[in-house]
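A protein chain is absent from this complex, but the other protein chains hold their places.
This part shows chain A:
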Amino acid sequence: MKALSTDHLLGIKYLKKEDINLIFETADHFKEVINRPIKKVPSLRDITIANLFFENSTRTKLSFELAEKRLSADIINFSAGQSSVKKGETLIDTVNNILSMKVDIVVMRHPNVGAGVFLSKHVNARIINAGDGAHEHPTQALLDSYSIREKLGSVKGKKIVIIGDILHSRVALSNIFALQLQGAKVKICGPTTLIPKFITSLGVEVETNLKKALEWCDVANVLRVQHERMDIKYFPSIREYTQLFGIDKALLDSLGKKIVIMHPGPINRGVEITSDVADSDQSIILNQVENGVAIRMAVIYLLAQQIKK
């Protein structure tokens, strides 16, 4: 049986193309499973997973939890609000305490960049990064690519534009790595204040004109503005952001072709996209959510196989 080339899922940049293919093939299987009347397989009855969320999350946490339950793993949940983190305990101690209760896999979201990499070096468990600061959010990028593959047949050669707050976005970074690994062309688009100065060093192009970006692309992945990560106003007002970078139906219809609209959520309706765009037949936003469960099942399953070896 094929196996992943890594012991952890810390970021897309630590994966090989073959790993992504393997995850997708495995996800295909699980997608079929979760559409059965009995949506559950007994594969991971002997595996215990800790979901450690040191930062707020709704959909990612639910998606992981559901994926784990569908695989019959035992799970424990932990969020920073109710924890000893606030009492000054270090991350290593917190996690080691949980691991001493015989946990095999840790799914962690953390506000600090590199927290997953750090943990993988200091604790004895498989780590799945569910988002670490502005670094990576690998399962999101995998489900995004998987959704493109499902909708358009493949990712290779497709033109994807990522629109919005690139500077504070782990989703953007993971998506760039994932799409490039699969041979897609990537442009980014957003306010110049929210585009990292050295972003082109990653091999992407920058397009600051939204209409041009949309005319170029096959898929637009629209990101939310992450106000909570901003220490200063990077643009004068939301109104003005919407004027420059909001996608409405009129704009979408003016393109002369049908592009695919994606959004990792949560959507600020009326800001980055209007409701009629989010709910249109061009949008695959809810497919992304469904695929998220299948992708996370695949990742967890593949890492668990390595423990069993």
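The rule is simple: a contact is a pair of C-beta atoms (placed from the backbone, for glycine too) under 8 Å apart; a residue touches a chain by one contact, two chains touch by 3 or more; residues count from 1.
Please note the rule applied: contacts and distances are computed from a predicted model.
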Select, from "Electron transfer flavoprotein subunit alpha/FixB family protein", "Dihydroorotase", "Xanthine dehydrogenase family protein molybdopterin-binding subunit" or "Peptide/nickel transport system permease protein", the UniProt-recorded name of the complex's unshown chain. "Dihydroorotase"
Chain not shown: contacting residue from A:Arg126, A:Arg170, A:His263 or A:Arg296: A:Arg170
Option from A:Glu68, A:Asp104 or A:Glu136 whose C-beta touches the chain left out: A:Glu136
Could you tell which one of A:Leu99, A:Leu202, A:Ile238 or A:Val271 touches the chain left off the display? A:Leu202
Tell me which stretches of chain A touch the chain missing from the display. 13, 90-92, 110, 112-115, 117-118, 121-122, 132-136, 170, 173, 196-199, 201-202, 231
